[in-house]
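With one protein chain withheld, the remaining protein chains of the complex are depicted in position.
So, chain A:
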Amino acid sequence: MSGTHQVHGDQQPSGTQRGAQSGAQRGTHQATYLGMPAFPQAADASTRNTQLRANLRHATHTIRAKRATAVAELDDWSRLRAAGAAIKDRTLRHLDQYLEQLESAVTAAGGQVHWAADADEANRIVTELVRATGEREVVKVKSMATQEIGLNGALATAGITAYETDLAELIVQLGDDLPSHILVPAIHRNRGEIRDIFTEKMSQWGRPAPEGLTDAPADLAEAARLHLREKFLNAKVGISGANFMVAETGTLVVVESEGNGRMCLTLPETLISVVGIEKVVPTFQDLEVFLQLLPRSSTAERMNPYTSTWTGTTDADGPRTFHLVLLDNGRTDTLADTVGRQALRCIRCSACLNVCPVYERAGGHAYGSAYPGPIGAILTPQLRGTQSELDASLPYASSLCGACYEVCPVAIDIPEILVHLRERVVEGGPASVRGTRTVIKPAKGHAAERAAMRAARWALDHPRLLRTGQRLASRTRRFHPRRLPGPGRAWSDTRELPKVPEESFRDWWQRTRGGSGTGSRPEGRKKTT
């Protein structure tokens, strides 16, 4: 994308050094996940980035340990978790009814509801709503849905500047970067890098960083506070997502730690919230479960510092105009899949990222979407499909160790869905695409693997043939190479190959027991060490 960050004189905050230079210096492109390489290639590069690996290791291990402590405090965690999963499942089963109930409640409370089938439609709706206010700048609450649809880029194309106000999102935006974590989008940055980004880039977006900024956390937070305060006070339009929407009352809920979100939700005249349709819960009381599950799983807090709730509009308090954009963008397709639909329970806590050994080493960018880590590996191929090389590689971005499932507060069986989606990649099969049932073709590039799997299965289904192969391998064992050619190199580049034993178990059994199924001590056990 091109030259999109224009400076708009009429809305330019005072006391800044933005001036004429800023538009050009603020980066001529909007960072995007488009055209990223498949997961293995991206991860190959990140595993060699020692700084990145150290940052991620430190951050994920710290939060992982804290979460475990916070969860262990509750005796009824497993029951809370089951309740969370059950509420979400029931809601999803009757999603159409709850969404209509929500629409009526929001409308009755003075809000306006818009339905967006996909990212383009949602971006168009939001752009038009902002245009109608006459404003050219908006402040944003941290939101996964708007990252998913690439809203900032779409607004920039329309000449509207969106300011991220979450501290970590601000770091990402100033660095012309992409988020790499759901909760901590700048987790891949350390303090020194953040100081450099603030010093270099803040002046292009508004109030510059203080002279001689250090990398002390308090100093960095103060620099961000001063920079953002200006944005809050000038903003006429706020854009948010939501963690939950209550169907019975039409209430939206945003959960956060910094209070910056609350500024954006209360100070502007117009508030536009873009929310995935799966975020609805039936009743206010259901929040009791999720407001315990979410903070402990995500920030390891007993209760999150700021929980903002709003219901439509209120006279003389908060935004006077409220728009809710309900986003589908692949969610009803996901709902149509009886295994994959579990992914729609997700409350975006990021616990699965923090325990994932693959995420820790590959980093968030390798997942090529706003949703990294285990949840990204199951959600992105469902929302976007499995046809691109990147999307088809995501279900394989896991060793299936199950650590994600173990911590997930709504018990999403992520390994089960990963394998289910692998099947879709290599075998194709029935799926819902843009609301229509269809049979999708296997993704490209798996023909050789499919042939090998078929041959292996055939051999395994004929144990006599298997035995012939084993004997051949035993007889030629002295000639086995230490490194394999071709695809086998992926194994032998970093690991020694095992020595093939002189005889297989089958042959040993045959020789010592004659297939009788009985016998005393195993005779002729070969010492192989």
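Following the convention adopted for this analysis, a residue touches a chain if its C-beta (ideal position, glycine included) is under 8 Å from a C-beta of that chain, and two chains touch if they have at least 3 such contacts; residues count from 1.
Here, contacts and distances are computed from a predicted model.
**Q** Pick, from "ABC transporter permease", "L-lactate dehydrogenase complex protein LldE", "Sarcosine oxidase subunit delta" or "Alpha-D-ribose 1-methylphosphonate 5-phosphate C-P lyase", the protein name that UniProt gives for the chain of this complex that is not shown.
**A** Its record in UniProt gives the absent chain the protein name "L-lactate dehydrogenase complex protein LldE".
**Q** Given the contact definition stated above, which residue among A:78, A:399, A:438 or A:476 touches the chain not shown here?
**A** That would be A:399, which touches the missing chain.
**Q** For the full complex, which residue in A:168, A:300 or A:362 touches the chain that was left out?
**A** For the chain that is not drawn, the touching residue is A:362.
**Q** Considering the whole complex, which of A:259, A:435 or A:463 touches the chain not shown?
**A** A:463
**Q** Which chain A residues would touch the chain omitted from the figure, given the whole complex?
**A** 39-40, 43-44, 47-48, 53, 338, 357-358, 361-362, 395-403, 405-406, 416, 419, 421-427, 449-450, 453-454, 456-457, 460-461, 463, 466, 470, 473, 487-488, 490-491, 493-498, 500-501, 503-506, 508-510, 513, 515, 517-522, 525-526, 528-529
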